[in-house]
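Removed from the display is one protein chain of the complex; every other protein chain stays in position.
Here is chain A:
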Amino acid sequence: MAEGLHLEGIRIARGDVTLLRVDAHIAPGEVLTLMGPSGSGKSTLLSYVMGDLPRAFRGTGRVTLDGRDLAGLPPEARRIGLLHQDPLLFPHLSVAANLAFGLPRGGTRAERRATVDTALSQIGLDGYGHRDPATLSGGQGARVALMRVLLSRPRALLLDEPFSKLDAARRGQTRDLVFTRAREAGVPILLVTHDAADAQAAAGPVIELS
């Protein structure tokens, strides 16, 4: 059972107050949903898994990814991708450069450009490479953010309320795209949300937080 993301005896506390406790295993390609109201410490848990827990909080417990203990590793060494409710595209870079940002090293310049172009066409944004990210619609931005994180070839994905800012029409479409692509990537996925429809669409185990 070394494959996937293990959360063993995780406890997140602020001062002496325990915010949450979690024990879970997420297999590759599986989506685990954490449901809970705001303030239940869901996002703090993601920070703990990412390795950038704010100093006001304390986290204990073991996180292993594909058998590798993540304790003490900086965020950049964990190979965990993150999707937020905002696409958080870098505003000073073109859409293409945003996609290239997380591309692992290697390959010639032309190969890297080709990879980015292919990725753009996969999300239906052919020819959008030179665009300013600020000119994209909400749904387009979300797709670019998804593709950017997938191109960085993460070994796990964390989704932090990724659909909450999209309008109802886009939400379903984007949700389907994210789950399909993420499953294809074959990595464990941890979804944090307060929307029951997200949990349903994820079609995986659900942990309810209070």
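Brief remarks on what is shown
The rule we apply is simple: a residue touches a chain if its C-beta (ideal position, glycine included) is under 8 Å from a C-beta of that chain, and two chains touch if they have at least 3 such contacts; residues count from 1.
The definition used in the following text is that contacts and distances are computed from a predicted model.
The listed choices are "Inner membrane ABC transporter permease protein YnjC", "Heme lyase CcmF/NrfE family subunit", "RNA polymerase sigma factor RpoE" or "Alkylation response protein AidB-like acyl-CoA dehydrogenase"; the UniProt protein name belonging to the chain that is not shown reads "Inner membrane ABC transporter permease protein YnjC". For the chain left out of this panel, the touching residue among A:15, A:72, A:91 or A:127 is A:91. Looking at A:23, A:52, A:126 or A:208, the residue that reaches the missing chain in the full complex is A:52.
Interface note: of A:100, A:123, A:182 or A:202, the residue touching the hidden chain in the full complex is A:100. Contact with the chain not shown here comes from a single listed residue; of A:42, A:112, A:143 or A:171, that residue is A:112. Think of the hidden chain as still there; on chain A it touches residues 50, 52, 55, 74-76, 78-82, 84, 86, 88, 90-93, 97, 100-106, 109, 112-113, 148-149, 152, 154.
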